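Supplied in structure tokens, the structure appears directly below.
Of the protein chains in this complex, all but one are displayed in their positions.
Moving on to subunit A:
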Amino acid sequence: MTSTLDVPVSAAANTPPLPKRRRQRNGPLIALLLGPSVILITLFIVLPAFYSIYLSLTNTQLTGFAARDPQFVGLDNFTYLLSNADFLGSLGQTATFTLFSAIIGQTVLGMVAAILLSRPWLRGKGLFGAAVLMPMIVPEVVASLAWASVLSNNSEGTLNRLTGLFGADPTDWLQVVPLTSIIIVNIWRGVAFAMIMFQAALEDVPAELIEAARIDGASAVQVFRHVTLPLIRGPVFLYLLLTTISTVGVFGLVYFLTQGGPGGQTRIAAIYIYERALQFSQIGIGSAASIILLVIVLVLGIVYVRLAKVEV
């Protein structure tokens, strides 16, 4: 049996088109319902995005005499950035951060949590689910404060207290292993969303298929690998798309904990853009960096959508 599963699954795909007169009659209602969203998206997303593209082609600055008379510089900002070691380094750090925290960490742990919660034998599901959900509902600043305390360099830091039980000296975790630290924090924060997505997907897997595989002698791992995973591949790729986009854009958590340091070791792209555009007032270069990041995310998005079209 062969079928194609697209992401997102469109319910409308199987619905016959509305007759022309009915569509015309519903036109004002559709416009009324969609209008506010369209206006807001246009005002706050589309227009700023186009303005960013315009700024990226200029040498606009926020301070200094150059701020009075911005000049069109063509692709100079892009050429500068693509040959700039700091920017390329920030892209590399963003890739590492996204790969380990979102694509591997959150996805794997989210899947494990979702599978555990779907097991009938698990006791205390409510407590377990709440514990996993907690990081998602905590505001970003509070989460950052909590982790600043956990990773604090003095002997009062939670992690240092734990390692101290084994006789270890206090360590400044955000200085010694900064990238690993923020990866762990981001995994902690994002695992709940992954769990919810995967839990919903797992509930849609027909129990009879799993039962049939079991009767045929498949082990639990084989069932997951050859039955469950192909059936939920769509939602998994949808999650990967969403988490990649949101993780590439992470700013507050990293800025609060390390501000891109030490020595630029956690200067992910969002921090680099902030530094350039707002701290150093070079809006033109900052905008160009944003556009490059946007293009990278779009390419990744297209790859995910293509990969999500799988045969079962």
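For this structure, a couple of remarks:
Please note the rule applied: contacts are C-beta pairs under 8 Å (C-beta built on N, C-alpha and C of every residue); 3 or more make two chains touch, one makes a residue touch a chain; residues count from 1.
Note that in this section contacts and distances are computed from a predicted model.
The chain that is not shown carries the UniProt protein name "Extracellular solute-binding protein", picked from "Peptidase M48 domain-containing protein", "Ribose transport system permease protein", "Extracellular solute-binding protein" or "Electron transfer flavoprotein subunit alpha/FixB family protein". Only one residue in the set A:Ser181, A:Thr258 or A:Ser290 touches the chain that does not appear here, and it is A:Thr258.
Touching the chain that is not shown, out of A:Gln24, A:Thr158 or A:Gln279: A:Gln279 (per the contact rule at the top). Within subunit A, the residues in touch with the undisplayed chain are 59, 61-68, 80, 86, 172, 174-175, 257-264, 278-282.
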